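Heads up, one of the protein chains got dropped from this complex, but the rest are sitting where they should.
Per-chain residue numbering starts at 1, and chain names A, B and C are given in the order in which the chains are listed.
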């Protein structure tokens, strides 16, 4: 079985494993106060061109989203998100468990438009009964989205502008940020991300690390007491160095970028193979997740050799599925899949 | 600097690192549904002599405590704990953040006595205004305690009996469980623990693993939907296999026991060196944490070569401090420390 | 200004005021343990034909909804509701503040259909990633709905059947229950409500009382420790007798029914006046709330003498508005309004 079901089916990039083994016997202080974490922070600040940013390392994505959001909102405020956003669907109510409503907006492709946010904001404040409703308190987007789509620089700038006008912090879930930045149709850099939002995280779990997400706080007013919120939410790893070492490795010499590009290259090969056979896609993704719509009988045959995720039932005979590549995807596996696509379709 | 400040200053036991490297390219399903997790579950059930137990792997201790407790309590219930309990002091209100009060009982040594729990329970139900007070909903202890002390088999049996009479689930924080079981004065086995409580966790972070805690649920009524609660609290690791592989290694052939014993042996050497010089101890710990009471001027000298934790100011000239050993403690470091103790004191 | 904007613009029915004054100097125990509360409980049980029901008195509707729902759900569960449901829109996230997501289903008229609930339930359990999503834990409806619509006996029976099959408690928000039961097209009795759901409340605030809602718990398993949950949520009135006296008055000799019928009769007069002029209604309400769609210029004129609520902007020149009647609505006011409708339209 060759797995394309997700982008977390392997361990970590070999350079990370090597570094973890090399440093294994070092004695360090706990909770992210070690030198590896400090170095990783510096590399990340540099990559973001955000010298004054605070950087914190967390273990996973649900944790990162929950902590970022809980640190910002007052009790009566909610987080604005696309109805397909990860926090709205696939985190078992982690946000609500901290007391906050997710205020969802419809989205055909997983993205929020600046205009939508402005309308929601104005609708709230224009309503005479606004105190009877959850107040929008921040805007959450993911880049790339859960559907593999990406924001263009102008789209993100427009969203950022509206958020700043409305005094709504803009928070970006970057679980797959590397793959979004490496998309061929992307004109966004990491520095753009950092300059346009107020807080975001750089995903490691799905991009080369064993586990780990780096939260970057840009806006000064949001930095205060963040470590308390991490600890309260069970996110403060005793051996914080493990996260530091991994992000140090990923950001020291561009590894994060290189392996992200590899994943996207592999995804594009798969995309082209499907497209060449006239297959349609559920979403226009140029990132590491591809969502072909395929006849169920073809899927049954593919399933004998490959794992993928079921995404949506299109009709009685067709399904949209997800094939993921990652930093770990082997070219020979992709070639094998392409060969089978050619033969089966 | 030789670090004795905590038991999480190094990475992981070399066998674990080896196994992580060997399995790094394996492709597995996520979220703990892989074969390594399954094997680890079987090893742990066997070690606990608890064939029907559910076993779940989490990343850290605050997470484990929060998830265990939140999974059990109804909103108006609280958790009974020693006033020194980890959840009462050092988790930044993680339990309260899930809506529950920690009902503390005084404890000179970190342990709860059966009688205390019975009294609190009866006091609650005998009070005519009990509906105006938080209802005791479960009992939380740690073994060994934060002070390094351990429960004897008869003490734990008495506590267990009271808890069952009062229909209060008994939950054990086993962050350092290995070190408690390896204590020379302990007559408790892992199977005893499993038979006397309703839910507990076996700590990996402090006992050989990079990170990871194995929650063991004994009581059937407490098993339902536990994975939802894990996910909601950000505890479901995408690459769950990392935890499975580590616990597989620790419980396959007794490694957990062996390395725990090493740590305790090292601690006893340090203890004896202090005791031989007439030093008193803040707590009667026979586990990996030692709490000598030392003159501040001696501490100043020790600090030049060794790190330790400040625990309590005893008087203007004396402090209680903590020296921790662990699975990773090197005998030569202990010997060096002992030599210095002999010379300084 | 004659107010039709809501059904809580006056104090209480004169019989209630009389009773409150008469009993004012009585000394009673607090927190709902007095004889007035006990009598009111008996009257309500009798009216519901539910001898074994528990009855609790609360001050307001948000409180009642929050307490009912929080008392039932485990942390990972959510409450299924129409997207227009009061808890989903107009309670400032009170449900989320207790940690629970509101799982909304679309509804053109404010009602949930049995089939919808079944589909949502099955979709959850059929999804392989269901542990990553909030589990449906109970179903909340309002009768009548926020839109004035009502369930027929067969609709409610079908919903009840599905809920029992799926082990989802069915909870009814009866803020305006009297007006729903008094609707001319309603074939539901209070006893039907009690037999088909698991917990509900009988609204007093909008139906004759100064304030107060009576929660009726039908299902035994949901009765335990309810008073703790009331207290924790700030819902336990020190002078509980105030609620007891009011519900005693309302249910002793059918006052609740009589005044509800009056409100609906008044609403039907208004409805007929609008309908006679060819006015369309936003919702097919036969209860005390009427939602005519009117030209904005007519509204401007009505506004000089009458208050109403803006409900929805239909187009540049038309709005749907709400006219409410209540137990307190004076016939001469309705006649004046009708006369003006005839003249203006």
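Methods note: contacts are C-beta pairs under 8 Å (C-beta built on N, C-alpha and C of every residue); 3 or more make two chains touch, one makes a residue touch a chain.
Bear in mind that the values here come from a model prediction, so they are computed numbers and not experimental data.
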| item | value |
| --- | --- |
| Residue of C:28, C:42 or C:113 touching the missing chain in the full complex | C:28 |
| Residue in contact with the excluded chain [from C:194, C:236 or C:321] | C:236 |
| Omitted-chain contact residue, chosen from B:90, B:224, B:303 or B:317 | B:90 |
| Residues belonging to chain B that touch the chain removed from view | 75-76, 78, 89-93, 96-102, 128-129, 131-134, 310 |
| Touching residues on chain A - with respect to the absent chain | 31, 70-71, 74-76, 98-99, 131-132, 135, 225, 227-229, 231-232, 236 |
| Those residues of chain C which, in the complete complex, touch the missing chain | 1-3, 5-6, 8-12, 14, 17, 20-21, 23-30, 59-63, 66-67, 91-94, 97-98, 205-206, 210-211, 228, 231-239, 241-242, 328 |
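Just so it is clear, only the chains that are shown with their structure count from here on.
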| item | value |
| --- | --- |
| Whole-Å gap separating chain A and chain C, where each centre is the average of the chain's CA atoms | 42 |
| CA centroid of chain A to CA centroid of chain B, Å | 33 |
| Euclidean distance of C-alpha centroids - chain B vs chain C, Å | 50 |
| Multi-chain contact residues (two or more partners), chain C | 75-76, 98-99, 131-132 |
